[in-house]
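Written out below as structure tokens is the structure these notes cover.
Only one protein chain is missing from this complex, and each of the others stays in its spot.
Chain naming follows the written order as A and B, and within any one chain the residues start at number 1.
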Amino acid sequence: MLTYLWLIPLAPLAGFLLVGGLGMAGRLREPWVQRLAVAASAASFVLAVAAIVDFAGGLDDERALAAAQPDRYEVSAAGEPARFEITPLRWMPIGDVTLRGWDGQGVRRAAFGVNWTFALDTLTAVMLLVVTGIGTLIHIYSIGYMAGEQGQHRFFAYLNLFMAMMLTLVLAGNLAVLFVGWEGVGLCSYLLIGYYYRQVFDKESGLTCADAGRKAFITNRIGDFGFLLGMLLLLLSFGTWDFSELAAAINGSSAYWYGSVLLTGIGVLLFFGATGKSAQVPLYVWLPDAMAGPTPVSALIHAATMVTAGVYMLARMSALYWHSPGAMFVVAVVGCLTAVLAATMGMAQYDIKKVLAYSTVSQLGYMMLGAGVGAFVAAIFHLVTHAFFKACLFLGSGSVIARCGHTNDMRLYGGLKRWMPTTYWTFLVSTLAIAGLFPLSGFMSKDEILARTLFSFRGSAVLWLFGTLAAVMTSFYMFRAVYMTFHGENRSPDHVREHLRESPPVMTGVLVVLAIGAAGVGLLGVPEGVSRLVGLGNVNWFEHVLHPVVAARGVVAGSAEAHGGEHGAAPAGEAGHGEHAAAQAGASHGEAAPPGGYLVEGMHHPSVAAEAGLFVLAFVVFLTGFLLARWAYGGPEPRAEALAPRLAYLRRLLHRKWFVDELYDRLVIRPYYAVADFFAAVDQRIVDGAVNLSAATAELSGQVLKLFGTGIVRHYALWFMAGAVLIAWMMMR
Amino acid sequence: MSLVAGVVLGAISIQWVAFLVLAVVAIAAALVVVLHRSPVVGAMGLVTNFLCIAGIYVLLNAYFFAALQVIIYAGAVVVLITFVIMLLNLQPEAKGGPGVVPVALAALLGLALIAVVGRPLLEYAAPEAGPPAPDFGTVAQVGEALFTVYFYPFLAVSLALLSAMVGAVLLAKRRLED
Partner (left out) sequence: MVGDPGPYLLLAAVLFVIGAFGVISRRGAITILMSIELMLNSANLALIAVSRFLPGDGGAGVPDGQVIGFLVLAIAAAEVAVGLAIVIAMFRLRESVDVDLARLLRW
């Protein structure tokens, strides 16, 4: 099956063409639109599963194939983490490029071409399952959610196109293909946010959904500018965009690259692209407005998959980031800042989707924090668990919204538990998961990130402290949403209340599946510390599978001694050992960083007491948020309303999102418009003026010359004769 | 030998006297054509001018061409012009010509042209040419050149004449049909 890897993104693309084309032609009735779209998505899921099963069964067959057709197939070497690449199409045979010699090997020409390469390794496999699995579930859910809407073919076609692009992104074997997917999902995001393009979604500012889509698109363009610069710098430095070749080039001369300013610059530029796509500070502002799109879109694109592309990209480029502590530090700080800031904003929203949107931004911040402190596996794990519980939360909110007269305002909900038990229970399970109750998935991933932040060589206690603070707020705002939506008295208008009922099974079924996932998927990656506490040893299957792909490889010169202790001259980059080696080396050096620097990924070895303390602390954090929310919103008369006047200022600050939109308006948008106005004036006055001047000159000379065209033939004869005399004079002179 | 010198030195032959008389009459006749307001008088001036020039051709030993000049110009062309004048019953041109400025400019340009062309003529002393070849100006000589060296221009001109004839017929006839 592996040789048909390229069919995975092609299946939803075919769905897009069929649904979109036939739908536009009016040849496809509604049920068939839905069936085709779901089938296309499910097909890619089946193909992905088949490919991964094949992949897991070993790559021996493929290795023989690669030997026979080296142009088409490539398989990683025996000692490397398993990786299979297929190049179904040549793409851009660009020819020679001049490398600037920034890699210390001199200025030289190198052949460069971009091919349409798809690659599969365990990281991609995880992403494939998340995208196709959750994507298919959300396709199914959409059948119920979109029931009765006009022109569904547009919606389903875009969803399929999104699937195709997201799969291209995660399957990409080089940066160019990744960028195609990167831009493609951005396009679909734009199209789907503006799906109800005429509808006003923000009554305060009068913005339409189309405006929200535009905001998302433009904000992402800003990030993509940085991303593209990073790509071009990579090209000029290494002469390749192929992930495996890049990793090999960097790991191959680890000592040269470690701490390189160039790599730090590239890393920060690529991360800037990720701040746009993954809604980090400073470019997160588009995501809350992206809630203008239909709720399944919010669940699929703006929670589960597309926005995590930045995290995936960081993990994919982990070789680069491992060699640039500076870039990783930036990632960690930005992630932590985002987590805290978005959590504060989420506490004061009344729009249920905005609460979830800020929650998403905050959770993405956690993922970035994890990537920034070197816990790539934990970051990806959080990506997976988040995909489950946040998709479930969004779809649950969609279920509520659809039944409550299409309003997002939580002040018009209340007591919905009575009418919508399935939605309530699934929503509650997901809330418990995101808030970090012990056996549920959120605890496993989020608290693993926090523990790593505290113990990793690249982490710090300050980042951990803020991360924990954000966790309290997470618990608070989620339970606030639960209380406002499902508990207490119903505040809906009467005509809505009369029709309140549970959503159809096609929606609740998906909710149940996702809730089970949100509860159970965490068991795939029980953190080592936790499992050791309960005496199980390391049962972290997820880490076992994923770690080799994102592990730090290569080593700085001189750090061999740091590893030396027990392993002797063991190859330093060997995955899985690095952590132990570094931990032991760290221990032998009195918890100091190993002399080789931080390239060796590793943690301070936490004591059992510290791990137990963190475990308890996680529960306390969860409980604090829960009790606060219960105290403020749980009672029959919410105390929050009573408190409101005293906290009016703070509430306003948070509700208006720290006035960040206003700040951007003043700092960026207005100056930008001013500059644009200036250049418009230059264009209209000077550039157009020059053109108009030449036109005016021509016209004026014409006006003068036309005086000679009197229409009287004898005058022409006069000029003719004058000319003749002149020529005669010149000849006779 | 320049003109002035010839007069002063008294080397005035009968040809000289004839040339001078013919030249003066030709210029006077030309001025009548250009200046007189009546087209009929102008046509008479034109025929006088043509005849004088025919006389000068005789002085130049171009007897055949002199004959052509009389037959075609003084005969055919002027008769045609006179015929048209009569046909249209043209009256003398009304007063109030084209204005002083163009006329003055034209006169000035004319003088300038004479000056430009005439100055080298006065300064240039051509070598005295001998008597003409015995067959100069005969029909035989001109005819031979016309049908050998100048055959193709001759053909072209005959075509031009043909097309002019057709054109003239068409132009003049179209209005008659109305």
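FYI, a contact is a pair of C-beta atoms (placed from the backbone, for glycine too) under 8 Å apart; a residue touches a chain by one contact, two chains touch by 3 or more.
Note that the structure is predicted; figures quoted are calculated from it, not measured.
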Touch list for chain B against the chain that is not drawn:
1-3, 13, 15-16, 19, 23, 26-27, 30-31, 33-34, 39, 42-43, 46, 49-50, 53, 56-57, 59-62, 64-65, 68-69, 72-73, 76-77, 80-81, 84-85, 87-88, 90, 93, 97-98, 102-103, 105-107, 109-111, 113-114, 117-118, 121-122, 124-137, 141-142, 144-146, 149-150, 153-154, 157-158, 160-161, 164-165, 167-172, 174-175
Can you list, in ascending order, the chain A residues touching the missing chain?
706, 709-714, 717-718, 721
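The rule is simple: only the chains that are shown with their structure count from here on.
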Within the complex, chain A is touched by chain B residues 98, 102, 105-106, 109, 112-113, 116-117, 119-120
Interface with chain B, chain A side, in the complex: residues 712, 714-715, 718, 721-722, 724-725, 728-729, 732
